[in-house]
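Presenting chain A:
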Amino acid sequence: MKYVIAGYSVTGVVLAGYALSLWWRSHRDVD
Partner candidate 1 sequence: MMRVAWLVARKDLRIETRSRVLLWQVLPFGVIALILSGLAVGPNDDAMRHAAPGLFYLVILLVVLFMIGRAQAVEAPAGTRTSVTMLGGDPAGIFLGKTLALALELIVTAAVLLAGVVVLLHAPLAGTASAIPSVLLTLGALAAGGTLYGALVAGADVQATLLPIIALPPFAGLLIVGEKSFAAAVAGQSSVKWLLFLSVSLLAYLAVGILLYGVTEES
Partner candidate 2 sequence: MKTLLQRTLGPLTAVTLALTVWLGIWVTPPDKVQGDLARMLYIHPALAWVALYVSFGTVVVASALYLWPRTRSLTVDRVAEAALEVSIVFIALTLITGSLWGRPAWGVWWVWDARLTSTAIMGVLELGIIALRRANLDPDIRARRSAVLALVSALNVIIIHFSVTWWQTLHQSASVLAPGGKLEVHGSMLWTMLLSFVAFTLLFSWLTRERYRLSVRRAGRTSDVLQAALAQRQAEGVPR
């Protein structure tokens, strides 16, 4: 079961992290 939790968690973290990075990159002045 821990592998399942790990899988769901990693997926959630990475996807949320990517979405956040998009938001952050759009508010930076320099790329």
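Picked so that all candidates are chains of the complex that A comes from, given by their letters.
Note that a contact is a pair of C-beta atoms (placed from the backbone, for glycine too) under 8 Å apart; a residue touches a chain by one contact, two chains touch by 3 or more; residues count from 1.
Predicted model only: the values in this text are computed from it and were never measured.
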Quick one: in this complex, who touches chain A among 1 or 2?
2
Would you tell me which residues of chain A are touching candidate 2 in their complex?
1, 3-4, 6-8, 10-12, 14-15, 18-19, 22, 25-26, 29, 31
